[in-house]
Each structure stands twice: as C-alpha cells, then as structure tokens.
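With one protein chain removed, the remaining protein chains of the complex are shown where they sit.
Moving on, here comes chain A:
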Amino acid sequence: MKVKMLSRNPDNYVRETKLDLQRVPRNYDPTLHPFEVSREYVRALNATKLERVFAKPFLASLDGHRDGVNCLAKHPKSLATVLSGACDGEVRIWNLTKRKCIRTIQAHEGFVRGICTRFCGTSFFTVGDDKTVKQWKMDAPGYGEEEEPLHTILGKTVYTGIDHHWKDPAFATCGQQVDIWDEQRTNPICSMTWGFDSINSVKFNPIETFLLGSCASDRNIVLYDMRQATPLKKVILDMRTNTICWNPMEAFIFTAANEDYNLYTFDMRALDTPVMVHMDHVSAVLDVDYCPTGKEFVSASFDKSIRIFPVDRSRSREVYHTKRMQHVICVRWTADSKYIMCGSDEMNIRLWKANASEKLGVLASRERAAQDYNQKLKEKFQHHPNIKRIARHRHLPKSIYSQIQEQRIMREARRRKELNRRKHSKPGSVPVVSERKKHVVAVVK
C-alpha cells in the first residue's frame, strides 16, 4: 500500500512574526473562483457608481479680470503658466499652482482679440481692436522699467485672431485677410484672401507646420499652405464656423466649432464629408481645443457649458457647468492633458479636471493597481444597460435640459416629415442623406 495524505506545514502558510506580511498563496484554478463573471459585473457596477460619486471636476476659479475673458493661451514650456486676454484690453498672466495672477498688462484699447505664445516661451503676441499687433516679453519688467511691448505693428484693419508658427519665427493674423508675418518685419510676407468676408480665426498645423486653416464669416473653412501665395481649398458649411483646431497627433485631421450647435471633424484630404459630426451642445459652439493625446477634444459653447468629446464619437462623454458660469468664450486643454481651462463672460477663468473622478496627487502602487483594475472592469461591462445608465447619467441645468428636449422634438418632427415625403413620392426622388453629408454645402479647390 502506498499512501500520501495532504499534509500542510502551517509554517508555510502563517507569517512568522507580526512584523511580516501575511502569506497569501494564490491558485487561479477556475473551480476555486466560481461566478467569475457575475462577481466581476458587480465589481464593475460598484466601480461605476463610485466614479459618479467621486466626479468632482471643478478645481478652481481664477478671478481678477474686469471684463469677459476673450482669449486664452497656454505656455509652451511651463505647465503652470496661462495667459488670458479680456474684453477691456487687459492681458493677465496666471500661475496655476498658486492660482494667482502674477502679471497684468493693459495691452490694447478695446478687446484683446487674440493671444498666442512664441514656441520658445520667451514672448507672446496679442492683437486687439485697436488695429495693432504687439509682442510682449514673458518675464515681468525689472524694477523701474515700464511695461512696454517689444514690438508694435500698426495695421490698417482690425485683426481678429493670431497664431504663431510652431517652429519658425513667423506668425499669422486674420481679419479682412490672412497675413503671414516674419517676426522681424513690420509688413506681412504675404496676405491671402478668398472671398470678401472677415476671417474669425487662423490656426497653424502643429505637425505639418506650413499648413494653416482659417474660418470666415461667409460660412467657409479655408486651408492654406504658407509656402505658396494662394489658398489650397475651402469647404462651405451650412452655418458659420467660429474656430478650428488641428489634431496634434494626426496631421490631416481638424475639428471645426460651428454656429449650428455641432462640431465637425474633417479629414483635410476629403473635405466633402466630415469624419464625424459631434452633436450635443444646444447653442453655438464658440471654441474647441484638442487634448495633447489627440484622442479627445473640449468645446466651449454659448449654452454656458463645456463638453468633452472623444474624436471618434458623435456624443460627448462629459459636460461641465456651474451655476455662475455664463457663456463660455474660450477653452484650452493643458499640455499635460489633465486639466481644462475655460474663460467665460462673467470675467472668470475656471480650472477643471479632464477626467472628472480622477484622484489628484501621488497614488500608492496598490491604489494605482486598484484603479487600473476598476477601469478595465468598467470598460469590459460598459454596454450592460444598468452600468451604461449610471455611467452616462449627468445632472444638467434646467435651461440646457429643456433645450435638449425641445430640440429632440424638432429633430423628430423633421425626420418624420422627411419619412412621410419619401413614402408618398416617387421612389428615389427623395434620397436619404446621411447626417454627415447634410451640412456640407460645397468644396472648392
């Protein structure tokens, strides 16, 4: 007879002293872990609930401006520095860690229309209603020195926007036409026009640095190449585009914030259909900025809220609003992709977390592991109706909520009418036009 009994030595399973860690032998045999799926589901449900509990995105409000904040700019080298221009011509530089204004400049008479930093971070440019372009040093003037711009360019017309080249000492302004300037000269290198309306904003492509896009009041978006004297092509939409933003990771993708409450993500190689139509706002979209990862962007709207959209989704994943925030005019995603700043009508700049339930500060490794695990679980079970319902639930102010209802009814009525027309007319005479194609009027080359 040969016999072996299971006989464990307790010393192998119990810690020796109280100072040791407990011994936890693992065995991943599935029969020892029954109900794996249902337990994971419950964990995912709990994690989703906790995410909503901890969703407190608002961090700080920077107040000090004496008029509505009209434009914002990030510092290319320092995460803590932010520049803002107001409607009374004042420019302020903020320190985000201290949440304080560190410098105030009375830059223009009338609005500060645009502000941008130089790629090296030593100086910045502003344009204003007083038909001037001014270059300022980033550092405060020394003791006894006067606050004066490095350079001032007096233009003939009002400038409405400015953007700096990402590598070269050149910048572009817009107004009646798009001007491209060398930093050293007082006359533009070249000016380009296509149509006669005023141009709202101009943006350089961060990857293909010679490309730039602009949007004008005559409903079109025009693309230019800096190296040639004429514009490349333009796309005409249903309504006016307020601003565009290039994807920092994909050179040919840009997103346009439109007056018809939607955002359109375009591939510049095929402008006739947008890649995606992002619809959730209930009023005109005023500004848009990409996350540095290029996966998401944030948009500011006249409906007193900001929304975060994934690039490949037509619906927003997040909406931020507060009781006191009025029409949001400008919004920026910080360079570390963790925070969002928005400037609004009621003179405040607000700082938000990009991920509403994220815990700030240093995480212990176990905490991080638990967080990663929960994230994966949420991802795995995201389509289950209960979890989806909790994850997408947001409280909205009454104005937005009722607007959404109203617009849904209007859209439904329009759809129904179209359906009926199609039903009662000759087959094929009322074609089905997809939502993406509906809003593009024409592409001109």
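As a convention for this text, contacts are C-beta pairs under 8 Å (C-beta built on N, C-alpha and C of every residue); 3 or more make two chains touch, one makes a residue touch a chain; residues count from 1.
As a working rule, contacts and distances are computed from a predicted model.
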item: Candidate names "WD repeat-containing protein 46", "60S ribosome subunit biogenesis protein NIP7 homolog", "Trafficking protein particle complex subunit 6B" or "snRNA-activating protein complex subunit 1"; UniProt protein name, chain not shown; value: "WD repeat-containing protein 46"
item: Residue among A:39, A:185, A:315 or A:389 that touches the chain left out of view; value: A:39
item: Selected residue (touches chain absent from view) among A:23, A:100 or A:437; value: A:23
item: Contacts of chain A with the absent chain, listed as residue ranges; value: 1-8, 10, 12-14, 22-39, 41-43, 46, 384, 419, 422-423, 432, 434
